[in-house]
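Each chain you see keeps its place in the complex, though not every chain is here.
In order of appearance the chains are A and B, and numbering begins at 1 in each one.
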Amino acid sequence: MTITPEIQKQIEEQRKSSHQSLREFSPGMEKNLYTLFPILDHGFIRIVDYMGNDSSVVQAARVSYGKGTKKSRTDEGLIRYLIRHKHTTPFEMCDVKFHIKLPIFVARQWIRHRTASVNEYSARYSKLEDEFYIPEFENLSAQSGINRQGRGEILPHEEGKKVRKILLQDSTTTYQNYEKMLSQENQEGLSRELARINLPTNVYTQWYWKVNLLNLLKFIHLRIDTHAQYEIRVYAEKLAEIVKNWVPITYQAFNDYWLEGVSVSQQQVTLIKQKMDGKDISFEESGLSKREWNEFIEVFGLEGS
Amino acid sequence: MTITPEIQKQIEEQRKSSHQSLREFSPGMEKNLYTLFPILDHGFIRIVDYMGNDSSVVQAARVSYGKGTKKSRTDEGLIRYLIRHKHTTPFEMCDVKFHIKLPIFVARQWIRHRTASVNEYSARYSKLEDEFYIPEFENLSAQSGINRQGRGEILPHEEGKKVRKILLQDSTTTYQNYEKMLSQENQEGLSRELARINLPTNVYTQWYWKVNLLNLLKFIHLRIDTHAQYEIRVYAEKLAEIVKNWVPITYQAFNDYWLEGVSVSQQQVTLIKQKMDGKDISFEESGLSKREWNEFIEVFGLEGS
């Protein structure tokens, strides 16, 4: 992404104008407000506004828990309890608004998270810029043989070169044709809303995205996962870092229980008990499907049967 | 509502601690932050946090409208256009969090607005206070004869007195019995979650309520209406005042188009055209139901047929 001097100047201006405010405050957010965090080759994430901090979560939880807890429980203990037991409503009390630039194919996955507010740049109203996502060599992976919706090994360099050449070429050609169809020189010029249908989904778009903390955690949980497509995962990773700075106690609990925790089925609880008792367990007698068994022994570092 | 010295002190403390912040700022909100606005006999509304202002709406709308508009349209013109054409997503970009005390029967209407975040004081966890809504004489109205779900004339003073006496007495008795069942003197003491079922719905509860600007406008629109029950209307009126101070341009547009505007059906457009042409119109030939006809002639100040 080209950070033009003009954009740089706007950001500096936004970072100069401050106000004395009585609101809840987060030093970790103020520090990053308005700054452009580059993602992929032309994308970015910018925090544009926020509301609340770890205390806002505690405050909301304590209304529903009443006066009794004020002394007996520390804020951290309460937040960890809420995360552990999935008492999630207090985490809706914080909000954040981002300005995000991202390729359309990433935007299409992103928008599936319905509980959020979005205003997107309109390609009916304005012309799209000539910016396309072209993966680096190390991100050009072959189709996975075991996971139908995943990636396998990185392509050999020569094959990678061919792929990058195709992507670059088709981006260039389709954009030139986009401009050709739009042009009003010696012709009427096609409407923008039609001309843009010629552009591939690696073209960049941008939007304002506002989401509450709970739904942001859900987004990160799903999209930071190794099964998520790399190109959305890098956005999720940056968002995780932002949340860590914003609400450090909440983030730590989220990390321990949700990100790094695992779900264990009724049958797996039985297997764990047996193994802890020193008994042998085996796939054949486990009652699990092969896939579940494999997931199970991997998580708990057991040897396969 | 008794504003105890302790509560008063807490509010003063909240209003003392401020931070220099880079965020969007609203003078009309800062002025009122944390203050208790009394509603009904024991209720209140307090602004606890907020995000955004009129500019946030414009900023979000301009991403979707792209660069082209920046010069040609003023912020006010754009906001009025958005409200007029119900392009509502940019109004989701502002948020506000309230601390509200309200009778349970009002809370039950309030909670029907689903797109919001709520944490309520838990009567399973803590004991409810001895505070009940007892209407003033001027709000004790008879059943409306024309509107099955509305109020008619104010009750004669003597009848009002009887009603107030009943409400006070039953509130007192049920609360005394609530405490009697809870008591652990010389008995086990009933669990809080069961004892509270004896309290009438005029008992006060409280909650944190967070909502975005769009859904707050929808709430106000519905609940400030003359058909809304008086006891929720007074909350809506205070919220309207708060919004007016927060986002004055948005509020003015909301008032002109949504609050004071009217919806006109296909048939009514035809009637208006005829009347403007100097032709006579009549109920019989209007194709409207009697109810619609009455609403129509009232709005446009016509004489009935």
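Please note the rule applied: contacts are C-beta pairs under 8 Å (C-beta built on N, C-alpha and C of every residue); 3 or more make two chains touch, one makes a residue touch a chain.
Every value quoted in this text rests on a predicted model; they were computed, and no experiment measured them.
S.K.: Wait, 2 copies are placed, so what's the full copy count for the complex?
M.R.: 4
The rule is short, and it goes like this: only the chains that are shown with their structure count from here on.
S.K.: For chain A and chain B, what's the span in angstrom between their mean Cα positions?
M.R.: Each chain reduced to its C-alpha mean, chain A and chain B end up 35 Å apart.
S.K.: For the complex, give me every residue of chain B touching chain A.
M.R.: 14-15, 17-25, 30, 33-34, 48-52, 56, 59-61, 63-68, 89-90, 92-93, 95, 97, 99, 117-122, 125-127, 206-208, 210, 212
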